[in-house]
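Note that this complex is displayed minus one protein chain, with the remaining chains in position.
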Amino acid sequence: MSDMNPDQVLELLGKVRDGTLTPDQGLDRLKHLPFEDLGFARVDHHRTLRQGFPEVIFSPGKKPEQVARIVKSLLRQKSNILITRTDVATYNRVRRVTAKAQFHASARAITIAQDPNVYGEGSIYVVCAGTSDIPVAEEAALTARLMGNIVETTYDVGVAGIHRLLNIRESLTHASVVVVVAGMEGALASVVGGLLSVPVIAVPTSIGYGSSFGGLASLLAMLNSCASNVVVVNIDNGFGAGYVASLINRKRKN
Amino acid sequence: MSDMNPDQVLELLGKVRDGTLTPDQGLDRLKHLPFEDLGFARVDHHRTLRQGFPEVIFSPGKKPEQVARIVKSLLRQKSNILITRTDVATYNRVRRVTAKAQFHASARAITIAQDPNVYGEGSIYVVCAGTSDIPVAEEAALTARLMGNIVETTYDVGVAGIHRLLNIRESLTHASVVVVVAGMEGALASVVGGLLSVPVIAVPTSIGYGSSFGGLASLLAMLNSCASNVVVVNIDNGFGAGYVASLINRKRKN
Amino acid sequence: MSDMNPDQVLELLGKVRDGTLTPDQGLDRLKHLPFEDLGFARVDHHRTLRQGFPEVIFSPGKKPEQVARIVKSLLRQKSNILITRTDVATYNRVRRVTAKAQFHASARAITIAQDPNVYGEGSIYVVCAGTSDIPVAEEAALTARLMGNIVETTYDVGVAGIHRLLNIRESLTHASVVVVVAGMEGALASVVGGLLSVPVIAVPTSIGYGSSFGGLASLLAMLNSCASNVVVVNIDNGFGAGYVASLINRKRKN
Amino acid sequence: MSDMNPDQVLELLGKVRDGTLTPDQGLDRLKHLPFEDLGFARVDHHRTLRQGFPEVIFSPGKKPEQVARIVKSLLRQKSNILITRTDVATYNRVRRVTAKAQFHASARAITIAQDPNVYGEGSIYVVCAGTSDIPVAEEAALTARLMGNIVETTYDVGVAGIHRLLNIRESLTHASVVVVVAGMEGALASVVGGLLSVPVIAVPTSIGYGSSFGGLASLLAMLNSCASNVVVVNIDNGFGAGYVASLINRKRKN
Amino acid sequence: MSDMNPDQVLELLGKVRDGTLTPDQGLDRLKHLPFEDLGFARVDHHRTLRQGFPEVIFSPGKKPEQVARIVKSLLRQKSNILITRTDVATYNRVRRVTAKAQFHASARAITIAQDPNVYGEGSIYVVCAGTSDIPVAEEAALTARLMGNIVETTYDVGVAGIHRLLNIRESLTHASVVVVVAGMEGALASVVGGLLSVPVIAVPTSIGYGSSFGGLASLLAMLNSCASNVVVVNIDNGFGAGYVASLINRKRKN
Amino acid sequence: MSDMNPDQVLELLGKVRDGTLTPDQGLDRLKHLPFEDLGFARVDHHRTLRQGFPEVIFSPGKKPEQVARIVKSLLRQKSNILITRTDVATYNRVRRVTAKAQFHASARAITIAQDPNVYGEGSIYVVCAGTSDIPVAEEAALTARLMGNIVETTYDVGVAGIHRLLNIRESLTHASVVVVVAGMEGALASVVGGLLSVPVIAVPTSIGYGSSFGGLASLLAMLNSCASNVVVVNIDNGFGAGYVASLINRKRKN
Amino acid sequence: MSDMNPDQVLELLGKVRDGTLTPDQGLDRLKHLPFEDLGFARVDHHRTLRQGFPEVIFSPGKKPEQVARIVKSLLRQKSNILITRTDVATYNRVRRVTAKAQFHASARAITIAQDPNVYGEGSIYVVCAGTSDIPVAEEAALTARLMGNIVETTYDVGVAGIHRLLNIRESLTHASVVVVVAGMEGALASVVGGLLSVPVIAVPTSIGYGSSFGGLASLLAMLNSCASNVVVVNIDNGFGAGYVASLINRKRKN
Partner (left out) sequence: MSDMNPDQVLELLGKVRDGTLTPDQGLDRLKHLPFEDLGFARVDHHRTLRQGFPEVIFSPGKKPEQVARIVKSLLRQKSNILITRTDVATYNRVRRVTAKAQFHASARAITIAQDPNVYGEGSIYVVCAGTSDIPVAEEAALTARLMGNIVETTYDVGVAGIHRLLNIRESLTHASVVVVVAGMEGALASVVGGLLSVPVIAVPTSIGYGSSFGGLASLLAMLNSCASNVVVVNIDNGFGAGYVASLINRKRKN
């Protein structure tokens, strides 16, 4: 992508140099340049500027036609595309734009993979407590995969059957970061956190009834985890967990 | 204890028989007898009527002198006495009433053991998650002991160090009922519940800070436990947990 | 069920003895055995290993076809099968798998009784406050029955007509454990608790409106019961209450 | 008390009549008269205008000296005076103003009785669940007595010992209105409500711990009472309950 | 209604008198009589025993056919019948049972008036804040009318147009008790309370959006009213408010 | 509009002057005049009395026919008409009453512009954080426009892309008052507040999921803003924000 | 205050013009200038840059010595100084720095008036509901006065005595903006809002007990006000209310 804004400033400074503009006029124009022309736009465009960041389309409230149009415009870039919280109708429409589109029913997501590179240094492990938590876990796993990570998953390792979790402890310790998805009492985050010494990203889910209050019980449990390596994202926010896990696992710049 | 009320009714019926009272007068008097004279008092007096139930004095709001006076009047019965949420000052005063009084600093309780019988069939196991939960766990253990149970305890088996818990799993499986005391995220209840097939009484504690909201996080986690054998009592209610554990463990009447 | 895992370890030890494996190799293999091979699987499989525990299928999110398939695979075992929070459509499909299936409309449950044994020592009594609480009460009663208990029920004994409750007090005192199901203000748990000296399992229901906040009012009331023998499960959790009541009532091993 | 305001209006109308003021000037003056001069002040002064309403001083935030000064100014009226949420220091100061002042330690109130008349038609009954609820119950009873009612009280009739309540059911049915004061699970309101067909004013108290959340548990229980004759006031608001009970019991005007 | 229970006791006493039973046998039989035979049933049956209490059918969860059957059985008594939270379908079915049935669309209620007597001493005034609050206000008014009261109503007197309320202040002061129905900020209860010296029953409604949280804002406002004569019922509980207002207004027994 | 009420009082005073009424009779009649006749009606009618205040119809619960009828009666006045939270069906019906009606789909509002005057001194700027917040922002903008203000809008300036906000900072500083509409974490209100020295009206929206709890997260954030110039209205209350912004921007009377 | 930053940019541009720097070097230096040198600092310094904005010191957590030192450094500017939530000890220390310091006990504030100018166009009226709300109301009034406004106050006009409020309605209508301070049920905001057509800033206070939940009841009531001209600030935030009221009342730039 051509970096136009510094050019604009350079041009302005060139005019000051050759006298087309006085310094005062230069100052005045500088003040009226749109903010991003001064170079700050980069803070927003980091996704496309840095390789491996997918384009993300949050589907709710958008019609299939709208999503398809956005996809079309994004396809030119070589980054992967992730469409979250979507449905089959949207998939069918997007499919007509690109044959690369894949529908992931349980994660309610469409992925369009264009960039096969691996950007992660280690691997990311996603575990969830119950079968009802799988959609959120899948969203996290898909996000991490689309961001160029090797992702391993084990579902249904709730703490009420602790041996199932202990059976995968060895594999867990090889991950660079672990995402734990759990509704109800959310205890899995603490137990996994206690087994490991890598960052654990806990995702409370709205699975439960009665006093789970839409995921509040799980959310509070995770925030109050006795394991020091647990951090928390919003209820059902599988995307956010996969996203941050990818950032943590990313190869360092240096 | 003399059972006066049935006597009163008998006397009344005797007067009906010998004509001192007509049936109509009898009916009228029956209606004006205090309720408990009709035998319902038993529902309230079960504690003293049935062996092994301790007398319990809830200390807050009572002066040492008052507690001592109550103790004095209760000593005549042969049951054990438990004074909860109390302090050294009260203990010193009660000690002058009976040399049997013992102070349990961490449980903030005074016990007066008069009945050495064992009323429990199996044993009760009390575990807690952190050292800060010990006072509540001790209250539960003391209550169960005073109610004639063999009580085993292991403290500081938080889920962040799951092997400590797994180390005692064998002993846990021998208990008839297990009390789990935990603050913060309260995950221990679910993990213990999942290891066992006996009833688990979960006691959330107010230990924690920030979004633990005085024990709410732990309470909700326990109510939403994925283990089906977990029941819950109020925050910090070690007494209640020990009490119900004792009822469960009690030898059956038949 | 054959207990394969100890066999595996025995075989390994046999190879160490006869020199097929050096002790170092044995240690290495031990470390790589799946966790449950070391005997811990038992903690999870207690249900099938111990007689009288039903197989439970939580129906929500499962299609009739899926439930039927699970039922088919479970029928080989001789234990009872309980399908909770289900519907007629599922029943019709399960019915084609086994003629033993029975639908309980008010409890929204399907039962398949294969094990007629009684495992409970005493009896379990289930009471509920209002007619709207009956589905939850029925779920508790069904669960307890399928777990081999004699279960008595009386519905609609709300505290606003206290004499209805007092009329059954005699029967209540004969139970080993009582389940109290109540929405609205949940007062029934305390009143029943006060009448009895056995454990009372309180189930708040989401019945109510306005400031009942989906069962919160009843839940809080039960947790704060002035009766010491009351423990609480999650809102509408009839299954959990019946399950724990069964554990309490179960014949002791010794 | 002289009724000055109508006089002012009359005087004004007199001036219109005799031409001192034109109708237009009269209209203008009417518009600028303070609002209460038009007679609306009475809505505020109903307490002193109608016999039997006490003067109430809410003590918190006021120094003994201030309270004493207010008392002094109120003594001239013949109504009773009630000082709520106060202490001994204030009492000692008020005592120097009038020897009629009485201190009620448990209710934390000072009363100054000047009007011995009975304004209530029937009687008011105040019951409370536990000994810790007595201060609030006493505040309700004192308020009702100072407002000229015959007040009966029975404390410590918690639902966990239902026979104690049933023993006084006869007396309760003779009251015109009943005040029920209860903390913890607040079940007493529903049970009393169910026994009676008169209005029951329920006062939740902040007594309790853990998930009582400062009286919230009791408040919600009372609002969700299954007894249709229960109304509720704020947590610990004994004064309000006694006040409304008095209004209900008051002799009708006609 | 024949009063059988005292007869049973009388018969028993007769047998004691004539020697058919010894006093001991009499005592034993007394203990086994159902509770209500001792006369306590009356506490429950007060509605039918005392004139002017309507029969109330809470419609939700009942099919038109069921409601009609209940109505049929109740018609024999001469009391009024109120069916709450119902619909046209139910009305059409009930209409076939009795031509006296009337449907009140906004109150979602059916009334069947059989008892034209006035049982109230004074009058009851029902006001509500907004047009959306009318259904709840109508339920309160209908309930009070069916219980034999003269009921006056003024709707849409929200505090944002205080003069509309002030215009009816005169009428309000003639009522024996006032019901105030308001959603949103619920301020109307305090303003009406401040204008009057009779009991004010406040009904918060679930009308509002955002931070009204289903009526919580209004409920809390009413509980914290600065007017001492305000008591509160549950959110949207128009029936309860009309019921208690009727109890307050009822002619005294003496 | 003719001002009848003062006339009534004048007429009354005239009768006093000419002796038709004695002053006493005058006083009596004054007391019985409806309250608003004394001039207080003005407090309610301020909208129509003062130019530039639109007539507002809150649509929910009203049928298209009803809305159309209200519109018809309001059209005679020359003020603008705003119908909020409405739909196409209502629009189609209103359109038949007046061709001036315009439907604003995203704001779910109908406007009928009759008064083209500008009543605002400066301009009002409405910004919102995300595309989902636009309906609420549009409601605010429409309201302000109908109240005679110049309104500028920029949508989708969420704080996660702070440069977009900074790009419009210059324009923002020219506004007299700024409305900030944001869901999720509601941070935009604080950032905008910090950039400006004019009043900022913050509107939390219910946009979000999980722990946004229907807008509570955003509401609390805005109430706790570290910027001193931020005030808050109810969740999703775009109308209220636009209304108050108009009041602030209104030309002063003097 | 000298405006150095534009000078720096000018100097840089001057160097570009005269060839000391090439345009490329100029661009590079521009990028490394601290952000505020580009002129954005103004957004922060608006207070001191614009006349009439006071310097505000939030006292909690600062020692008297620290506050005094800050005051000393601020005195050089000619703006007024406001120290909030402070005490006598701090006042005594500040008094030694400047004799202009005044202590306002009820508002817990120190003011140092240096700028006597009036910046407000109209007047600000502050009303509060109860005597306990006065400290917050005083903080609002002091803030507004220090920001150069004519401020009128009337305290203790709670809605339970509505005529007191109606008596000042005339004065209220003359204000440009009204601040309403109220705890308990917070109804005053709606009533005042309904009387006026200017912006009303509502300040909930933490005054109340029980279910006022530290001001939550009042806060929710104000947010749900049925009066469209009410906006809300945080609980007890008198300063914020006075601050925004001043912004609203400020003379327009044009």
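Residue numbering begins at 1 within each chain, and the chains themselves are lettered A, B, C, D, E, F and G in the order written.
In this text, a contact is a pair of C-beta atoms (placed from the backbone, for glycine too) under 8 Å apart; a residue touches a chain by one contact, two chains touch by 3 or more.
Just so it is clear, the model here is predicted, and its values are computed rather than measured.
Note on the chain not shown: across the whole complex it touches A, B, C, F, G.
Across A:L75, A:I150 or A:V231, the single residue that touches the chain missing here is A:V231. One of F:P64, F:G130, F:G148 or F:P199 touches the chain omitted from the figure, and that residue is F:G130. Touching the omitted chain from subunit B are residues 131-132, 161-164, 166-167, 169, 209-212. Residues of subunit G that touch the chain left out of the display are 34-36, 40-41, 43-44, 61, 204, 206, 214-216, 219, 234-237. In the full complex, subunit A touches the hidden chain at residues 40, 43-44, 46-47, 50, 53, 56, 121-122, 166, 169, 176, 194-199, 201, 219, 223-224, 228-235, 239-240, 243-244, 247-248, 252, 254.
Throughout what follows, only the chains that are shown with their structure count from here on.
Listed candidates were A-B, F-G or D-E; the one reproducing the C-D interface, defined as more than half of contact pairs identical by residue number, is A-B.
The distance from the centre of subunit C to the centre of subunit E, with each centre set as the mean of the Cα atoms, comes to 40 Å. Look at where the CA atoms of subunit E average out and do the same for subunit G: the two points lie 51 Å apart.
For subunit D, the set of residues that touch two or more other chains comprises 40, 43-44, 161-162, 166, 169, 194-195, 210-212, 216, 219, 223-224, 228, 234-235. Contact annotation for chain pairs lists A-B, A-C, A-F, A-G, B-C, B-D, B-E, C-D, C-E, D-E, D-F, D-G, E-F, E-G, F-G, with touch applied as defined.
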